[in-house]
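Shown here: the complex without one of its protein chains, the others still in place.
Chains here go by letter, A, B and C, matching the order in which they are written, and residues are numbered from 1 within each.
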């Protein structure tokens, strides 16, 4: 799977893009966030307040409850500020 | 005094501008309208529905109750349609 | 800055907007409204639209609304150009441009000016079509719109 990060989430994680196999026992976005939290102190910091984050699965906004699969591109980012 | 007419009021009156001394006994715009009604069949037709007309005295919108004097420029016209 | 022009000549929206932005470096939001002579009234083709003004009063009223809008919405700049005379389908009639630190003020002030131009500024429109001509009547929705600003 692919996980992409933007803005300060990208900065705190220290990378804009990670690719790895879907971890065992992870079936939802929420489960993935739990797993990512243990990946590095940067991940932990970036993901500490989930209410302050937004998510997408395969280019569509998604809730943390969304099911995910190994073929998915997951995006994790702060609330957007376009316009 | 000067009276100016616009749009279909001008067409029905048959003139865009008339100058004449303030008629005797006329002290308000309403009084002037009464007097103008007898000036010609065109005036009578144009002024028959006062609710459908708008008025200005010296370039400012005015009510029919407004006092007028011999030095004034009175305008009589339909509701406007700019923009 | 408030600029108001009532003129027969066409205007170039691009030049006008560039001049407005050059005049004050503020950032923020710029809203423009451009009204164009329509091509059809239902199934009937329009040949021309002729706008009559009350020289002196028209400029005065438009200028008052432009200044009111600048005060009320705290605009950096406000431009109104309104044409009169005989115009052809597709030709621009009016250009309103408002520049404010926040987009909502820019949008609302442009609406405010248009609502007042439609119902309070001395312009009268005569539409010539394939089936003859007529003076356009004031629209009741426009009257409701302008009243809502003064409720």
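Operating definition for what follows: a contact is a pair of C-beta atoms (placed from the backbone, for glycine too) under 8 Å apart; a residue touches a chain by one contact, two chains touch by 3 or more.
Quick caveat, the model's predicted, so the values are computed rather than measured.
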In the full complex, the chain left out is in contact with A, C
Missing-chain contact, candidates A:23, A:42, A:64 or A:78, resolves to A:78
The one of C:31, C:57, C:78 or C:121 in touch with the missing chain is C:31
Touching the hidden chain, out of A:4, A:32 or A:68, is A:4
Omitted-chain footprint on chain A covers residues 4, 6-8, 10, 56, 59-61, 75, 77-83
Note that chain C touches the absent chain at residues 12-14, 17-18, 21, 25-40, 46, 89-90, 101, 103-104, 106-107, 110-111, 114, 141, 145
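One rule holds in what follows: only the chains that are shown with their structure count from here on.
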Separation of the C-alpha centres, chain A versus chain C, in whole Å, is 49
Rounded to the nearest Å, the gap between Cα centres of chain A and chain B is 73
Contacts with two or more other chains occur in chain A at residues none
